[in-house]
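Every protein chain of the complex appears in place save one, which is left out.
So that you can tell them apart, the chains are marked A, B and C in the order they are listed, and the count of residues begins at 1 in each.
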Amino acid sequence: MNVGIIGATGYTGLELLRLLAQHPAAPRVTVITSRQERDRPLTAVFPALSGLANYDQLKFEAPQTAELAGRADFFFLAAPHGAAMDLAPPILAAGGRIVDLSADFRLRDAEVFNQWYLPHSAPGLLSEAVYGLPELYAPQIRPARLVANPGCYPTSIILALAPFLKNGFLDASQPIIADACSGVSGAGRGALAGNSFCEVQDSFKAYKVVGHRHSPEIEQELSALQGRDLRVAFTPHLLPMNRGILATIYAAPQNDVNLEGLREVYLDFYRHSPFVRVRPSGFEPQTSEVRGTNFCDLSLFFDRRSGLVKIISAIDNLCRGASGQAVANFNLMCGRPESDGLMLAALRP
Amino acid sequence: MNVGIIGATGYTGLELLRLLAQHPAAPRVTVITSRQERDRPLTAVFPALSGLANYDQLKFEAPQTAELAGRADFFFLAAPHGAAMDLAPPILAAGGRIVDLSADFRLRDAEVFNQWYLPHSAPGLLSEAVYGLPELYAPQIRPARLVANPGCYPTSIILALAPFLKNGFLDASQPIIADACSGVSGAGRGALAGNSFCEVQDSFKAYKVVGHRHSPEIEQELSALQGRDLRVAFTPHLLPMNRGILATIYAAPQNDVNLEGLREVYLDFYRHSPFVRVRPSGFEPQTSEVRGTNFCDLSLFFDRRSGLVKIISAIDNLCRGASGQAVANFNLMCGRPESDGLMLAALRP
Amino acid sequence: MNVGIIGATGYTGLELLRLLAQHPAAPRVTVITSRQERDRPLTAVFPALSGLANYDQLKFEAPQTAELAGRADFFFLAAPHGAAMDLAPPILAAGGRIVDLSADFRLRDAEVFNQWYLPHSAPGLLSEAVYGLPELYAPQIRPARLVANPGCYPTSIILALAPFLKNGFLDASQPIIADACSGVSGAGRGALAGNSFCEVQDSFKAYKVVGHRHSPEIEQELSALQGRDLRVAFTPHLLPMNRGILATIYAAPQNDVNLEGLREVYLDFYRHSPFVRVRPSGFEPQTSEVRGTNFCDLSLFFDRRSGLVKIISAIDNLCRGASGQAVANFNLMCGRPESDGLMLAALRP
Partner (left out) sequence: MNVGIIGATGYTGLELLRLLAQHPAAPRVTVITSRQERDRPLTAVFPALSGLANYDQLKFEAPQTAELAGRADFFFLAAPHGAAMDLAPPILAAGGRIVDLSADFRLRDAEVFNQWYLPHSAPGLLSEAVYGLPELYAPQIRPARLVANPGCYPTSIILALAPFLKNGFLDASQPIIADACSGVSGAGRGALAGNSFCEVQDSFKAYKVVGHRHSPEIEQELSALQGRDLRVAFTPHLLPMNRGILATIYAAPQNDVNLEGLREVYLDFYRHSPFVRVRPSGFEPQTSEVRGTNFCDLSLFFDRRSGLVKIISAIDNLCRGASGQAVANFNLMCGRPESDGLMLAALRP
């Protein structure tokens, strides 16, 4: 299996290369692209990868799609939003299959996409693209040509709420609140003043407090689960750490909740999912316990004072929230078990 | 002015000593107590304080209240919960005045205290003690003998909501949600496995997800502002950083909110408060901008999608949330301006 | 292959379990011991391991050696110094093979051991034990019954200097200086006041500035390489981070050094070593590039001003400096390639 990575200089590209290096199918990376780093050896840009797989032989190329399409059977698109929608059509036309890590194919409604991002250049593919959350869409992912890998925040929030909504627990008269916090790697590898070490270290803030672009993606999937339109009050925060997302979600239940019963519903919902760990009562998930893994840790609480259910969800934003999930989708699309090469223990400490 | 600090080996004691060293009134610390460190020089325990004020001359003493009462005019009680209620009566009887940094005198209702903490040994003082939040209670603080210094989370949450509740904006049919995150110093200076560097660094979690003891304190003050009983869904989180609390608060307004109008209400409410900075529209408060200071930074958002108001509040948990506020109370009780010795610039970076 | 881990509640035990979970030989962990956690499930103590290998079925047992010896073919001893020398003899007698991660069998001279640690209870094994640094001792490691896994600092320093000393570059009239810095995980998982988050975060210090116990181990191996007794000025420091050691080593060369020539000597010395990456001229190794891996990154500099060679060495103290090296030794002892299950990409960021 030959694999290409388009836009391989970001952290999601690097994470893909980390995961593929230890994948039991030994997929061969035959092409990596980068505009800024073209012609530089991969291990000059990422010395950490030296000595692994065929990485010392790889060089970055400019992303010239026409030519690239034939260079690999499978493509991970790790380019910025807006690039994938131009890259996908020629690759698909040449028979390639794609997991796209950008937002370009996540929203089913082109109108909504246009409103939150930019005019879509390949709207016809939106209905074909499969939303790549294996716990919800594995059957559709397996045969797909084009999988839209979910956003990091949406992954953490949708997995936390899916059994709750699907089983009719929600009192939809109150908004769902999703208060979520991410490590800095979620902002990418670019040099931004706001992400310099001294601005972030030992500090904490909310950002894009209103109108973060993951909102429509979250609402699209939660509404599908609920069977009616839902609105979510979503607030992202920036944590002084590298990796990890923790989402604390507040949802009003229809009735008082029996916590053990609710937990059984979750265990049942995820009984075939190797990566969702529904934790025991009172468990406090923490991001370090999923660091570098594809796991999503979930814990449920009922706050009798306010009458709200609190659901806490922890993932690694780069692995489960991006490249690990992409590899899981790749596995499914190749007819392999979802967990191939992904049963990794967290790096602790 | 002679000052005593009871329980001076914790981080709040250390922070008091930091602030008093640069206080323009040059209050003289005449006694510091500690059970574990008795007879050790202060600067052997806290070498950072060497060379400042009279600190190289001070030694820790065992906290023998009877005798201590006469050794200072003013006492900061920085002992654990449960100790202050025994320490306060003899000090008051000897004519001393007190700012208590523990929870012992924060709740007005002894029943509630007993239920959340332990049986109160001096319930008669609960009605006399003044809740030491200067923005709300300065007139009562000035003449008080006994001031109950607010908790760190309550400070951040009450300041964020006071103008909102006081001016009748809240739709009380939905619970207020207070999602708050604190640096590790909030857990104190003791050696706990859960607070060791490797367990906390590069990780994030919620803790005491249901039933944190600051809940009744928060609800007591918010209910007083609202004029009726309120319940708050409060979730504390542990940040991988030293200092700082950021609270993200979700409140349902009675009607759609004009954000600029609401901000005017806040500016007016805090017009005489040197430490509350109501930030401009869209401002994202971050804890590093209040690091080491007594400021509380507030910013207001209206999330049209969910119909909720989001209020973000940032303080330094050790300074504004504990010792800085204690010094502000001390200032008021001494007839001095609240801000004496506290107009400090944040340590950035 | 059945494997036992004695003292499995520390960070080296946890790291072993992480590495074994993804080892291609799928060694089966049949017994894990712990005094404090006896009878608790492994994944209650380390929830991060849940869902992997057979870990959800394992429980900690008390370390009753007699009985344990038959429970596995191979034992990793991850107990504190002083315990392994009692545990090893019965295990060996029962036919078990051992990699000991403590210092108990690292020093060949019982006198020296007694002086730096405590009286040795099994001095007869000191001459049999093989120092488990594969780059130097692979042939002896393969057939060994008892391998003494090197200390973390010694690993970083010996690998940095081995080609330099072995090839006669050193002017031994001046002391070698090894200034080395470690992440906090090197201090273990216990709750020590000095390792609490707030004491370490955003701070840096040297510790055990004179007389750190790794000194005799370092000098034993460097002296063997040099062919005469050497003394090293070794200073360990504590970094505000989880993992990683960086050693900056200053050595006086016999003559002015041709840097490219010296680098060729290093490349040649390590030509069969999959884990030593001799970096190009000017390369600045950093610990994040070996995070979670068994690599040792080396870079060479010649400081014309002082006439000294500077050698910089980076490893992960828990992986290459402990459990990763232990797995490499396990591989060799099992007749497998040294690198089995260890060709891992660094977790970056």
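Definition applied: a residue touches a chain if its C-beta (ideal position, glycine included) is under 8 Å from a C-beta of that chain, and two chains touch if they have at least 3 such contacts.
Note that this is a predicted model, so its numbers are computed, not measured.
Here one chain is not drawn; of B:R18, B:H212 or B:R231, the residue touching it is B:R18. Only one of the listed residues, B:Q201, B:Q226 or B:T248, touches the absent chain: B:Q201.
Only one of C:P27, C:G96, C:G186 or C:G244 touches the absent chain when the whole complex is considered: C:G244. Summary of contacts with the chain left out: across C:K59, C:H81, C:R108 or C:K310, the touching residue is C:K310. Residues of subunit C that touch the chain left out of the display are 174-175, 177, 179, 181, 183, 198-199, 201-207, 209-210, 215, 231-233, 235, 237, 239-244, 246, 248, 250, 284-288, 291, 299, 301-308, 310, 312, 314, 349.
Touching residues on subunit B toward the chain that is not drawn are 11, 14, 17-18, 21-22, 46-52, 184-185, 201-202, 242-243, 274-275, 277, 279, 283, 288-292, 295, 297, 343-349. What subunit A contributes to its contact with the hidden chain is residues 11, 184-185, 189-193, 195-202, 240-242.
Definition applied: only the chains that are shown with their structure count from here on.
The geometric centre of subunit B is 46 Å away from that of subunit C, both derived from CA atoms.
With centres set at the average Cα position, the gap from subunit A to subunit B is 39 Å. The set of subunit A residues touching two or more other chains comprises 201-202, 242-243, 288, 291, 349.
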